[in-house]
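The other protein chains are all here in position, but one chain of the complex has been omitted.
Chain naming follows the written order as A and B, and within any one chain the residues start at number 1.
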Amino acid sequence: MRPSDYPPSFSPAEFIAAPGEAEIEVGVLIVGAGPAGLACAIRLGQLLEGAPELAERLGDVPVAVLEKGKQPGSHLLSGAVVNPSSLRKLFDGRVKTSDFPFYGRVEHEAVYFLTPKRALRIPKPPTMRNHGNFVASLSQLGRWLAEQAEDAGATILPETTGHALLVGDGRVRGVRTGDRGRGKGGEELGNFEPGSDVHARVTVLAEGTQGHLTGIALDRFGLEGENPQVWALGVKEVWKVAKPLDRVIHTLGWPLRGGAKYREFGGSFIYPMGEDLVTVGMVVGLDYRDVELSVHDVLQELKTHKLVRKLLEGGERVAWGAKTIPEGGFLSLPTRLHAPGLLIVGDGAGLVNVPALKGIHYAVESGRLAAEAAFAALQRGESPGRRGALAGYDAALAQSFVWRDLKQVRNMRPAFGRGLLIGGAMAGAMTVTRGAVPPGNARTERDADHELIRTDRAKRYPAPDGKLTFDKLSSVFLSGNQTRDDAPNHLRVRDRVAPEVAELWKRMCPAAVYDVGEEAGDGDVHVAVTPSNCVQCGAITAKGGRLTPPEGGAGPEYKLT
Amino acid sequence: MKLLVLLEDHEGRLQKDSLGVLSKAASLGGEVEAVLLGSEVEGLAADAGKFGAQRVHVQDDVLLGSPLPQPRVDALETLVRDGGFDAVLFAASVLSADVAAGLAARLDAGLNYDLTDLAVEDGKLVGKRPALGDSVYVEVGWSSEPRLALVRSGTFEPKESGGSAEVEKFEARFQDFSLAATMVEQAHEESEGPSIEDADVIVAGGRGLGAPEGFAQVEELAKALGGAVAATRAVVDAGWYPYAAQVGQTGKTVSPKLYVAVGISGAIQHKVGMQSSGLIVAINKDPNAPIFEYADLGVVGDLNEIVPKLTELVRARKAA
Partner (left out) sequence: MKIAVCAKYVPEATAARRIDPETKRLDRSGEGALNQFDVNAVEEALKVKEADSGADASEVVIVSVGPERALEAMRRALAMGADRVVLVSDEAAAGSDLVATSRVLAAALEREGADLVLFGQQASDGDGAVLWAAVADRLQRPLISQVAELTLADGKVRGKRQTEYGYDVIEAPLPAVIAVSDAINEPRYPSLKGIMGAKKKPQETVSLADLGVPAEEAGEPGSRTTVEALGDPPARGDTVKIEDDGSAAEKIVDFLQERKAL
């Protein structure tokens, strides 16, 4: 049995609308105030500074950025160790590296293979070289980039979702934003505020992982590549600690199981954030098969290992969050990242280098290149809605280090689908030959297509003690999530499923949204859903359901993630 | 040290909380006086002596007949300026909170509010109050006299110390602006139970009730205890009880003297809405329910067996 046996009721056509009257007109509309979207906004601001006539032509709001969270940064989460090269390029000397909101240079790094009792230091894989990189909180970086974007003239619109794509005559005309103030049954409450139709000459989708409109656009314009996208789920915490950590740590092995049948590809990261903070996170591919696997609980288990416990001793958990990461890499990229009037950037496009655990600097570079392509098309006076007008973006991306890096490591992740030992050996070969060996391209399978198995994995999860290990509900609380209880359910899942699938979702979800509900007859059960817990990580979309954006402003309020 | 305590009255009786503050003041030593402001309230003044007042100042005036704050500020100003009081104490209520703050502005006097304890150190009044959702306690002081203190409702119990008070009438003049607000219609005691925000006792039901019908026993117990009914987010979501009764992070925050949690697991989203309750009693069949970590009395058992019996016993003991 597979989760994909129970597809949700969802049709991309629901989220396409005809343009109609413009309620609001902007020059370039960017959906998502993450590193890709904000880099795009910043670069556009720089270019428009030197092109006042074009700026005027674009109207009162030349660049607008929609953000579904309460403010930029509220929904941003990553490790993160950031390669500063793209940011330097973006700011072109106007901002010193010391002004970037980073925590510190990576001085020492260590990779460990964990067993339940030991931590074996292993040589750093060549893909994981972080010399010259910096530790950062993506949420804080996003907030800082938003300030720079506003200084560069962009208008940021928080608490606003991109709900539907406005498409007319085969081109993207803009975005319809989401309604606010609907009740559980979809009815209009007293303070109902309908969404608005925002028309733009160019729409840039920078929604990050599981981007809603990105998925709609890929479907509408037939851009999906041959290989389906696959994801990993990352759950992380930030801790205030008594003694500073002096190195960036990655671990493989325990608590994940290396056998091929489990498909538990992933590991943990532990990064110092300045002198008194440490972030620890667990990342696991969502192609896992065990019904009882819970990444949140595996993270709790990880913390009980003496290597990690020692680092957190005397400390206090101050943040928690979860988010998916697109892991298909080069093989899962869409066939192209532009369409008439449309550009797709960042994690939404899948620009992540999994073996190196890097995506932020690719997001920034893709945003920058998208800005240049949009600017060029607008300056030429041509309509960006014309076929091929924005093709310059794909061309530039193909020439950039983004393409080169992703191509080189393209087969690495699928190799690990065959287990740690084989995967490790293949990864070594790939690195040494810079991707020439093995030749050709591997294939990916949808995360929800893997047959489920059951082990008694859940027995090993530590009972939350409220000091070192924590339950999901208190973690959701810590994420600052205050989603309205009476909001409509934004999660599409089949109501009646096999009990194994309900339990899979229950364990999978880091925010305890799903539970096994009442019996539904024929051995099936209902799925109980508490949508107000949702931190919009996107795991459900990978594993058989579909996340759509809830009303603007809902969800977590990350600050340190 | 000379203390003044504002006594409130309602429907012919001195308000319990004010008497509690008066009793506490009396226990602090020094001179303790009370003040009673209203219309046709003189008869209540003598009672204050039983609770520790040595003297009761009364302004009996039809203009004080309605529970409006601003004329009371005028009256207290007169009394305090002439009376040489070191501190003026109030039991918090909708009315007295406005009076205390208005008086603070009038006299340029410090007001500490939401106090849960009072003490005397070096002959001066000091207070304690909770902060950050009761997770931290702060010791507060004043830098000048008189010291105005607003005490959290229900903090002190009235204690008769036996004694009698001298009743002294006074007449303060009211400012024009103080009389500008007028009572069109005054509230009467509601015939239904108290709202959950004001209730001294709350019985709350959660998913452990099993079905919406489970709330019938919750309501019975609440009635027997003279309290209000509350519900968790989970059951409100499921439509078992109205949202107005929801307690928790996305519902109401309550701090009754007694909170009885029936069939509630007590995750933090619920806890933050009721953690400052005086006494927490939890009944749940799951021995690992988080609520058992912060309840004062945790009962592991079947609520369907326990709650009806409990309701009967409460009725019996209350009747006795």
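Descriptive notes on the structure:
We adopt the following convention: a contact is a pair of C-beta atoms (placed from the backbone, for glycine too) under 8 Å apart; a residue touches a chain by one contact, two chains touch by 3 or more.
Just so it is clear, the structure is predicted and the values come from calculations on it, not from any experiment.
Note that the absent chain touches A, B when the full complex is taken as a whole.
From the set A:P62, A:P158 or A:G359, the residue in touch with the chain omitted from the display is A:P158, counting the whole complex. Checked against the full complex, the one of B:E42, B:D114 or B:E219 touching the unshown chain is B:D114. Of the candidate positions A:V198, A:I216 or A:M282, contact with the unshown chain belongs to A:V198.
Contact residues of chain B toward the unshown chain are 10, 66-70, 73, 93-95, 97-106, 108-114, 126, 128, 130-144, 150, 157, 175, 177-178, 180-190, 198, 201, 225, 249, 257-258, 272, 278-279, 281, 283, 287, 292-302, 305-306, 309-310, 312-314, 317-318.
On the side of chain A, the interface with the absent chain consists of residues 23-24, 61, 64, 155, 157-160, 177, 180-181, 189-191, 193, 195-196, 198, 318, 477-478, 480, 482, 552-553, 557, 559, using the contact rule stated above.
What we mean here is this: only the chains that are shown with their structure count from here on.
A straight line joining the Cα centres of chain A and chain B is 49 Å long.
Within the complex, the chain A residues that touch chain B are 463, 466, 471, 473-474, 476-477, 482, 484-486, 530, 532. Here chain B touches chain A in the complex through residues 233-234, 236-237, 243, 246, 249-251, 267-269, 272, 288, 290, 293, going by the rule given at the top.
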